[in-house]
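A single protein chain has been removed from this complex, and every other one stays in its place.
When the chains are written out, they are named A and B in that same order, and each has its own residue count from 1.
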Amino acid sequence: MSSVFTPAKLIVTLLALPALIIPAFALGYIVYQGSSVISWQFLTSSDALDGFGNSSGILGQLTGSLLLALGGCLIATPIALGAGLFYQLQANPRQRKLLESVLYLLQAIPPIVYGLFGLVLFVHLLAWGVSLLTGMLILAIVVLPALTLNTITSLQRIAPEYSEAARALGLSDSALVGRVWLRHARLELITGQLLAMARALSETAPILFTATVFSGVVWPESLLSPVTTLQTHIFYLAQEGGNPLAIQVAWGSALVLVASVALFSLLARKLKSIGEQ
Amino acid sequence: MLRLWLNTATLLCAASLLLIVTFLLYASSPIFAAQGLNFVVEQEWYPYEALFGLLPVLVGSLLSVGVAIALALPLGVAAALFNLEIIPKAAQSWLRLLMELMAGIPSVVYGLLGLWLLVPLLESQLNLLTGRTLFTAALLLAIMALPTIMVLSEDALRRVSREQRENAVTLGLNWWQQVCRILLPQAWPGIRLATLLALGRALGETVAVMLVVGSIDRIPEPFYNLLLPAQTFTSRIGREMGEAEIDSLHWAALMSSGLALMLISLIVVAPSLFWRSK
Partner (left out) sequence: MSTEAIHLHPPQTDEIAPGTLTVRDLHLQKEGKVILHNIDLNLPASGITTLIGPSGAGKSSLLRCINQLEKNWQGDVTLHHKNLCHWPGGDEQLRRHIGLIAQKPCVFPTSIFRNVVFGIQGFWRRRHAQHIAEHALRKAALWDEVKERLDSPASALSLGQQQRLCIARALAIQPRLLMLDEPTASLDPRSKQLIEHALLELAENIPLLLVTHDLQQAQRLGGHTNFMCDGKIIEKNISHVFFTQPQRVESKEFLRWSSCDCN
């Protein structure tokens, strides 16, 4: 790498500047705007108790986001794991190709379409209405392709020698999976889970009219009642142009959301680097 | 027992794809029955008069995404080159971390930023009646696509072997020639894939676009005037999802918009499937 700064390098640097400055600025702005409203009370009280005008705590939204994301990931996990194991254990090359294609196609479908699908099937046809359960299922479908692909790559990373040695000892398929594969791949699998959580926390469109209401919920009464989430809270508040408190709360919620997503992403990154040692 | 689990899981995956297509088709069939395929090229969207044109959102989506990617691709690749080549090694991982964090910011937060920073900015700087325009949406989409393109392009550039690079150096090629004749050509498949991925995501982006695009279901006049409010597939679906009466023609039209969006997204991603299998 030459250390001489040529005109070509200057041009590349200039072109690269927007890509570097804008993100830093955006992050900084979010922190700047959001931090003025963050407090312990903000995080642990709920605006549902006194009505939005009087208190502005986001506890209900926080719990709603986490419940939806957790639920979605938990529902998707056994399916992702199963499909991934199918791929690695008993699929022939044609089936593998097919499964791969299905997964990539599913991944390409915009989340709002999943929202529409959920609206038709869960909210209306099955008459679950706008509910936590609907939201969890929709989010499960959203994270399913990525989770499955992650499972597949994690399993493929296991050196074939381990499997051969286990088979030579007479281990059955279940034992092979349980005692060798899942043990060896557990770090990557957990990383995938964390990334799925980060993804589920970020999704807004698919849960907007299928799982959430604007306010009034701290802890959902049942699986069939709606929740409030950080994502949708920000969405509604952003459009309350006339109310400065609303905008402030929106920024605060944004900061909390970004921090939560970043938490899961950074954890995943850390795990990944541990795994690579 | 194991087999049962594995087979069921896989079938569920495959089935979900079929289910989605089926249900969308089923839910949008009323409008096909009522209007045939005419509504695809119909220009008006006015549900109260049973006008369900897809053309405005088609133009809106394609234009906004096209401009967004046209902006994000060169800037993103330049940033990747910058991180790889120009800044010292110690700073590289920090920049990369910043980019990965940016890639993880939820789109609704981008929407917030767009609405409260970008829209006023454009209004004041360009003297517009309203800052909610197709261009705003395109700009926001470009900002959202940048981290993805940068991170994936950087990965692709890093994969070019050192040997190839060194052989070019030995022949006396300067930095720019190495970039143009070795690095970029050999990283192109990866960059191409990254672009397609970003394109797909931009097409499907809903909340951020909803907040800044203006939501006017008209093709801008002239169609390339990006500084007017307009509408995209995702924004329309997002806005009217909560309003459309179930099982009405409006409802079916909305479903058909969803179907169209899904088809376009699948067509966009199809080349990458083909490339991956090579």
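Note that contacts are C-beta pairs under 8 Å (C-beta built on N, C-alpha and C of every residue); 3 or more make two chains touch, one makes a residue touch a chain.
Predicted model, so just to flag it, every value in this text is computed and none were measured.
Undergrad: Looking at the whole complex, which of B:L122, B:I182 or B:M255 touches the chain that is not displayed?
TA: Hidden-chain contact among the options goes to B:I182.
Undergrad: Using the document's definition of touch, tell me which of B:S93, B:S124 or B:N174 contacts the absent chain.
TA: Here the residue in touch with the unshown chain is B:N174.
Undergrad: For the chain that's not shown, point to the residue among B:E163, B:E221 or B:E245 touching it.
TA: Looking across B:E163, B:E221 or B:E245, the contact with the absent chain belongs to B:E163.
Undergrad: Touching the hidden chain in the full complex, which residues of chain B are there? Just list them.
TA: Given the touch definition above, chain B has residues 163-164, 166-174, 181-182, 186 touching the missing chain.
Just so it is clear, only the chains that are shown with their structure count from here on.
Undergrad: Quick one: report the Å distance separating chain A from chain B, using the average Cα coordinate of each chain.
TA: Chain centres of chain A and chain B, defined by C-alpha means, are spaced 18 Å apart.
Undergrad: Name, in rising order, each residue of chain B that touches chain A in their complex.
TA: 1-3, 5-10, 12-14, 16-17, 19-20, 23-24, 26-27, 74-76, 78-79, 81-83, 85-86, 95, 98-102, 104-113, 115-117, 143, 146-147, 150, 174-176, 179, 200, 203-207, 211, 234, 237-238, 241-242, 246, 254-255, 258, 261-262, 265-266, 268-269, 272-273, 276-277
Undergrad: Flag every residue of chain A that touches chain B in the complex, lowest number first.
TA: 1-2, 4, 6, 8-9, 12-13, 15-16, 18-20, 22-24, 26-27, 29-30, 78-83, 85-87, 89-91, 97-117, 119-121, 124, 141, 144-145, 148, 173-174, 177, 198, 201-205, 208-209, 231-232, 234-235, 238-239, 247, 250-251, 254, 257-258, 261-262, 265, 269
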